[in-house]
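The structure is given below, and queries will be raised subsequently.
As you look at this complex, bear in mind that one protein chain is not there, while each of the others sits in place.
Moving on to chain A:
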Amino acid sequence: MSITRRDFLKIAAVTGGVAAASTPVVKSVLALGKKPVSLPQYVPTTCEMCFWRCGVIAKVVDGKVVKLDGNPLHPNSRGKLCARGHGGIGLLYDSDRLKTPLINTGSRGEAKFKKASWDEALGYVADRMQKIKEKYGAESVGLLTHGTVSTYFMHLLQAFGSPNFAMPSFALCRGARGVAFELTFGEDVGNPERLDLQNSKAIVLIGSHLGENAHNSQCQEFAEAVGKGATVIVLDPRFSTAAGKAKYWLPIKPTTDLAILLAWINIIINEGLYDKDYVAKYTTGFNEVSQAVKEYTPEWAEKETEIPAGRIVETARVLGKNKPNVLIHPGRHTAWYSDNVQRQRAVAILTAILGAYGRPGGIYLNPKKKLEPVFLSDKDYPEPQKPAINKGNYPFAGEEGVTHAIVKATLTEDPYPIKAWFITGTNIMKAMPNQRDTLNAVQRLDLLVAVDMMPYDGVMLADVVLPECTYLERHDDFFTVKERSFGISFRQPVVQPMYDTKPGWWIAKELGKRLGLEEYFPWNTFDDFLKAKAEAWGIDYAELAQKGYIDFPESAKPYLSQGEDYKFKTTSGKIELYSNELKKHGFDPIPKYTKHEQPSEGWFRLIYGRAPVHTFSRTTNNPSLWELMEENVAWINAKVAKRMGLKHGDYIVLVNQDGVKSNKVRAKVTERIRPDCIYLVHGFCSTSKLLHRAYLRGADDQQLITKYAIDPISGSVGMRVNFVKITKEV
C-alpha cells in the first residue's frame, strides 16, 4: 500500500495511548481573548464493532471521542470505516451500558439485579466455581464465547481444568466452509478471507450479500472489481444489493445451491473449460470427480434450482472463459442445511478446477511469516480428568468447539453434567437456535456468569454480570493479520474506561487470583504483557502504539509462480478433489446432491441475513446505528402480498411450523424476493428491557428458528430449515 503525504502527516500527528486528559489548546487564540480551541488528538487502535477488526484512528477532543476513521496503514480498513465502525462512538456513549457488576437476587433469569462491587461479584463467582469443581469436576464449567474477550476466558477456563468452550463462529457460522477448504486445500481461506477480489474478472456470490455484509476491505475490493467491469453472478433467492451489481442474478430455489454447483463442475469439465495444467499439477481425484458429476446435467439442475438450463450453461462458460481469475466466494455464514460441508466442498472443487487458488483474482496464498506464539503464561494447563464434550460426535468439528454440544450436554448430563456457563461477548439468545433448549439448559445450571458491555438478552439470564469496558477503553492482545502480507494490529485505550467497567483481561486475571490461578497471569497490567511480547517478537512497541499497524511487506507471496512445485497442507500434498479423509469417516468423498424439504402451500422458508449498519444483535441499541435502522422488516414478494391483501408497511406476525409467533414486524412488500421466502435481517427484537431502544423492536429470526439440521461431518448447524406463515393479527 502506498502512503500518500497526507497519510504520513496524519500518522505523524497521532499519539500513543489514551489521549491526555488536558488537551492542548491553541495559545495564540487565547491571547486574542477568544474561547480557547482544543486541539484534537488522534489515537490509533483496532475496531471491534465486528470481527473484521479494522484499523481505527480515534479523534479525541477534551477527553471525548468525536470521530472514528479508518487507519490508512491497516489493510482491513485502508483509511475507511463502515457505518458500524463510525458508530463505535454510539457504543461508547450508550447510556444503557452495563456500568457496575450485578448479582441477580431473584430466581434464575429473573434479572432482579443488585449492584455489587467487583470484589463481591468476583468472590461470588469464584466461590461457586470451586463448589462445582469439588462436586462435579472442573470440566463441568463451560464457556460460550465470541470476540477478543475469548482470549482471556479460554485461558482461564483451561487453567481451571475445563476444555469445554465453544464459539458460535464455528457451528453457527463459518465452520462448514473452514472444514471444506481444509479437506480440499489443507487450510481454511482465512479470516478475513484471502480473496483477491480486486483482480477478479468473474465473481460468484452464493448467498453472500456484500454491501449488506459490510466487510470493509472485501466491500472495497468488490466495488473496485465491479467498477473495472468484472462479471458478477449472484445466486440468491433475494435481489440483494450485490445482485443489483450483477450481470447474472440467479434467483435460486433455496436448498438447491449444490445442484447448480455440481452442474457447473459438470459443464466446465465436459466442455474442457477447466484449467488442465493446474488440475494435472496440483490436484488428485479429478477423474473420480468427472465421473461423479456426469449425472448433474443443466437440465436436471434446472428442475431442482428453477434456474433455466441455458443460464446455467451460460454462466459456467463465463467462469471457464475467465479462469483462473475467478472468485467463487467461499462464503462466511454457511450454516444453512444439513449438508453444509458438502456444498462448500463443491465450492472448493469448482475453485480448484478453474485453477483459481493461488492465482490473481481468485484466492491468494497465506503470507510467509510466522511468529512463535507468546502465551499469556508459560505454565501448562492441567490435564482435564474427563474427555472434552465441546466437539460433540462430529469427526471434523473445529478447535473452536460446537455450541450445541455444550447445550446438549447441559440438558442431558450425558456424558457428564455441565453446571456452569460463562457467556462472554456473545448473546446466546440471538446467536443460538432453539431458544427453548437454551432456556431449559440455563435452568439446569448452578452458575451463569455473563461478561459483556451491554445488557443483551443473554446477559439478562445471568446470576452475575461482569461489565467489560468497550474496545475504545482497553488494551487487548496483538491481532495478527494475514492479508496479502502479514501484519500486526494494536488495540489501546483511546479514553479511560467509563463507569465501573474493566477490560476482559483484568476480569479474567482477578477471577484467576481468587481461584488460586495467579501463576497463569504473571503480569501486572496488560501493557506489561504486550511489551514483553513485542520484545519477544522483535517489534518496536512504541512504533506500534503510534502507528496502530505494522506491516511486513516481504512476507507477501500471494500467487503461485509459473510451474511452481507447491505442497498443499493435505495428506497427499495436493488439492484433494476426491477426499480420502471423508471416505475414511464414512462420508461421500465427492459431494452428492441431497434434496431438502420444501415449504407447502401457504408457507414460506424463513431466510435471514445482514444489514450494513448492524452487527448481529450487538448494535441494535447503539444510538448512532439505531437511528439508521431502528427495526427490521419482513421482506415479502409483491405478488404474494397482493394476493394476501398486504400493503407495504403493514404490521404482520410470523408463525413458524412449531407455532412460535414472532413479534409484530412491518412488511416490506418488494419484487426483490422469491415468492416462497420471507427474509428478515438477523438480530432484532431484543427481549432485554434494559436496552430501551432495541427492546421489542422488529422480529427475531432466531426465535422462529426452533428447528435445525446438523451437518454430521462438522457439527455445522443448518438454520434455514424453518417455515413460517404470515398472520395479520397484531
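To be clear about the criterion, contacts are C-beta pairs under 8 Å (C-beta built on N, C-alpha and C of every residue); 3 or more make two chains touch, one makes a residue touch a chain; residues count from 1.
The criterion applied here is as follows: contacts and distances are computed from a predicted model.
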Protein name, per the UniProt record, of whichever chain is missing from view ("Transport permease protein", "NrfC protein", "Beta-ketoacyl synthase-like N-terminal domain-containing protein" or "ABC transporter ATP-binding protein"): "NrfC protein"
Touching the absent chain when the full complex is considered, from A:F185, A:F222, A:W506 or A:F723: A:F222
Absent-chain contact - pick from A:W249, A:Y394 or A:F568: A:W249
Chain not shown: contacting residue from A:L210, A:L530 or A:A545: A:L210
Chain A residues touching the omitted chain (full complex): 6, 66-70, 79-83, 85-87, 89, 210-212, 214, 216, 219-220, 222-224, 226-227, 229, 239, 241-251, 612-613, 623-625, 627-628, 637-639, 670-675
